[in-house]
Structure formats: structure tokens, C-alpha cells
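A protein chain is absent from this complex, but the other protein chains hold their places.
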Amino acid sequence: MLTPHEPLSTSILVMMYFGEVVFAVSGALTAARYRMDIVGYAMVGTVTGIGGGTIRDLLLGRTVWWTEDPTELLLCLTASLATFFFIRHDISHRKEMIWADALGLSVFGVVGCYISLQQGTPFVIAVFMGMITATGGGVIRDVLTNNVPMIISCGQPYATVALLGSLCYATLRYLEVPEIPSEAIACGA
Amino acid sequence: MLTPHEPLSTSILVMMYFGEVVFAVSGALTAARYRMDIVGYAMVGTVTGIGGGTIRDLLLGRTVWWTEDPTELLLCLTASLATFFFIRHDISHRKEMIWADALGLSVFGVVGCYISLQQGTPFVIAVFMGMITATGGGVIRDVLTNNVPMIISCGQPYATVALLGSLCYATLRYLEVPEIPSEAIACGA
Partner (left out) sequence: MLTPHEPLSTSILVMMYFGEVVFAVSGALTAARYRMDIVGYAMVGTVTGIGGGTIRDLLLGRTVWWTEDPTELLLCLTASLATFFFIRHDISHRKEMIWADALGLSVFGVVGCYISLQQGTPFVIAVFMGMITATGGGVIRDVLTNNVPMIISCGQPYATVALLGSLCYATLRYLEVPEIPSEAIACGA
């Protein structure tokens, strides 16, 4: 294998799990919009959940984290299937979902930045990796469902949130500051 | 380079070559449907043939196998070009082709699972890697030709076959059992 993993701090792990579930649900909701079957839900949801982190790990030459421990693969799969079985209405425009999405973006920005700094990359690269972690899953989701990725077609809110999450963390080297979710909801609204 | 390759058993190698040729032909037939030129045939065919295995190797942190030995690259290229020069009719709906496709899927599922176990991944991951090996090439093919990947839009037969191939192998740790191709044709029909 490649670079062995240094252990992640608990707060980063919690954020990562949160982000993955949020994105898996958002991916599964996209599958719903295209009236896919259960396989489509599972695939699009899982890929959206773990896609951003996978791209980051590949680019950094890090072992892709979920290949060693199936927890997160199963977590995303469960979230996608739960969406398939339990969610009846399209909740992607509900206020809670927009909040969760925005929070997921900034959280993933922080996680990506944290991991990238841990690998010893320069500051600029770490911020960029934060953005990739945050937006990568969505880009793969949109490419698979044959859309122009939202980050590109109307990317300002997304990019801003992801960049802010990543940038704030990199500068403060500190846990998320409360401006980020507020900024996020401002953009999402 | 990364992890050095442990030698693959002959039966796995034969299965791999078979799968690659089948998928290269299937990719080239897709190129035919879009009336592409010879470059299109060669590219789409080759990418479909080696795409799934490439994604698997990248995710596992393994040296991408065809970068060390051009045999398989040339094999896929030859299969694609043979399709361009010799195949006059669209054979993608012929019974033999459906059989071959289904067999290719389950065979690739077994190969991916075998390699993944060889790398020491957990059971769940190995099954998942089998699925990725089997379906990855087709996903890339569909993304390149600007379609929603079949595994997502109507994925149940594909996913079932690939999953069965991978799962059977992982549980039996044994060569392909005869149920798989029959299951496959049942799905493909």
C-alpha cells in the first residue's frame, strides 16, 4: 500500500461521517429525480458520498481510505438505501436539506484540507484539496447522470462554501468557525 | 512503482483476457452505433476493455497492470480494430454477444475479487472491487459517449451478474460455478 494513514482526530471523523451521509442522501435524491431503480440509488448515492474523498486520496498518493475499512462504504450504502425505502417526497428543496448540504460542503472542505496538510502539502494545495473533497462527489454524480456539474454551471455558491470551509480551516488550523454555516445558508437560500 | 504484482494464476489470466476482448468488442460496437471513425473505435473499445481494471488498480494502490506490459493494451486495440474492419452488422443484440457480455461481466467480477483479496482487503471491499472491475469499463464507455451509464439507468441485470460473479468467488474462493453464466443469460434475455 501507499502512505500509511495517520489516525484522524475524532472531530474530523465525525465530520467525515456526517458529510458522507448527507452527500449519499443527496446523491440518492438525484437518483430519485431520474426515477432510477434500487441499484441506481445505491450506486449514485455511494459514489456521491465517497467520490470527493476518493479523488483527493488518489491525487495525494494516499491509500484510498475506504479500501481498508468497509465502514464508510456500508454507511453510504445504508444511507442511500434508507433514502430509497423511507423517503417518499423530494426533500431536496426543504430548508433542512439545503442546510445539511451546505454544512456537508464546508465540513468536507475542512476534512480535505486537514488530510492534505497532514500529508505535508503546501498551503495552496491543501485549500484546493479541500475544495476537491467537497465538490468531487457532486461532480461525479452529475457526470454519471449526464448533467453539467453544478459547480461549473452555477458554481459560485458551492465553490464559495467549499472554499470558505477549506480556507478558514487552513488559516485558523482550528475547528469550523460559526460563520461557515451561516455563509452557507446565505448562499443556498 | 507501487505494490509489486504477485503473479496471477493462469485461469485468472485467461478469464481476464477473455473479459477484455469481450468488453473491447462491446465498446467498439458502441462506437459503431455513434458512427465514429477508426480513432473512436480504438479509443472507446480500449477504454471499455481496460477501464474497469484500471479503476480497481488505482483504488487499491496497485500498479496499473497494463503500464508494465503492453500485451493487454495491444489486445484491446486489436479487438477494437478487428471490430472496425470485420464486423459489418450490429451484433450487439445477437444471442452469442449477450452470452459473451454476461460471461465477461461475471468473469471480471471474479478477477477483481481475486486481485482484491490478494491485496489483503476485507471481504466486503473485495466483493465491491469485483463489481467495480466488472462494471467500470462500461461506465466509462457510457460517460464518454454521453449517456447515463446502464448500470445506473437500468442496472439490475448488470449489477446482479457482476455481484453474483464476485460474491460466488469470494464465498467459494473457488473457480466460477456453473450457475453464474446461466444466471447471467437469464438476466440478459
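For reference, chains read A and B in written order, and residue numbers begin at 1 within each chain.
FYI, a contact is a pair of C-beta atoms (placed from the backbone, for glycine too) under 8 Å apart; a residue touches a chain by one contact, two chains touch by 3 or more.
These numbers were taken from a predicted model, which means no experiment stands behind them.
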Out of A:Leu60, A:Ala100 or A:Ala134, the sole contact with the unshown chain comes from A:Leu60
Can you tell me which of B:Leu29, B:Val44, B:Ala79 or B:Met131 touches the chain that was removed from the display? B:Val44
Listed in rising order, the chain B residues that touch the chain left out are 1-2, 31, 34, 36-40, 43-44, 54, 58, 63-64, 66-70, 73-74, 143-146
For chain A, residues touching the missing partner are 2-3, 58-61, 121-122, 124-125, 128-129, 139, 143, 146-149, 151-156, 158-159
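Going forward, only the chains that are shown with their structure count from here on.
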Interchain centroid distance [CA atoms averaged], chain A/chain B, Å: 29
